[in-house]
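Below you will find the structure I want to go over with you.
Complex shown without one protein chain; remaining protein chains in place.
Take a look at subunit A:
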């Protein structure tokens, strides 16, 4: 009897949406563009593939639903509904046009200081909302920062997100796309905090200014080497107990070079904030809240209004490119 009630509810949810067309496919999901029938609102329907998971549901689908059910914020993607169809799980998500990676790569667009400030502020707002609800995103990178038609930037792809702070739980260090992965994760830390997300935001901030990935490493070892070459090799003094991390390896001692040598045209307040986000000791690294309160956001120029931010020129039908890349396994 119970089962039938559940099935009826599910059927009712499912009947509220129509799938229009497939716009992208990744390893674990297919994304369709769809419409909510009652409001004609455009939605994205993410159909989780069940085939190759031997027991039960895919972990990242569970993580995504769990995380998004908790969060409601203008800078976090909205999970509108969940329903199942036969053996497939379907997530109904807010439909978003493009992502920050597309914006960065579009060489026709010119970024002003105020534009970068605006994107960074929206990212930090969304992230602060996650952190104050004890949730780590664990996969921040430009192509997981989606951009709505009205210019609002929204954190998306919570497939790796999980809660943090629990005393008993250890977590995996195999998270976050390599170029945006914090050094403590590369050294195999099993307990960590919000610092790992801040590191990613720091890398994204640098990428917005450079228009090219800031710390691109080909392997995990090379990633550490790239980080140390750019920011100097950390010492026990600036990062206490560094050597006790599980995968710690001694690296060549590179000198610390001031960020100014690479970011030649940036204002001092921007560099100060970047430096605070890329502090080696995760305990000393700035938090999302502190970052939002940093003078960089109060000083001129003011952040650009989201509606006036530069956007790649494209028509509605070309949304599929963004959707497709968004699904790449992180």
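Basically, contacts are C-beta pairs under 8 Å (C-beta built on N, C-alpha and C of every residue); 3 or more make two chains touch, one makes a residue touch a chain; residues count from 1.
Everything below uses one rule, namely that contacts and distances are computed from a predicted model.
Colleague: According to its UniProt record, what is the protein name of the omitted chain, chosen from "Exosome component 7", "RNA polymerase II transcription factor B subunit 3", "Cytoplasmic tRNA 2-thiolation protein 2" or "DNA 3'-5' helicase"?
Modeller: Missing chain, per its UniProt entry: "RNA polymerase II transcription factor B subunit 3".
Colleague: Give the residue, chosen from A:7, A:20 or A:166, that touches the chain omitted from the document.
Modeller: A:166
Colleague: In the full complex, which of A:41, A:256 or A:305 touches the chain missing from this view?
Modeller: A:305
Colleague: Please identify, in ascending order, the residues of subunit A that touch the omitted chain?
Modeller: On the subunit A side, contact with the omitted chain comes from 72-73, 110-114, 121, 124-125, 128-129, 132-134, 164-168, 182, 184, 187, 189-196, 209, 229-230, 239-242, 244-246, 257, 261-262, 264-267, 270, 281-283, 285, 289, 292, 297, 299-305, 308.
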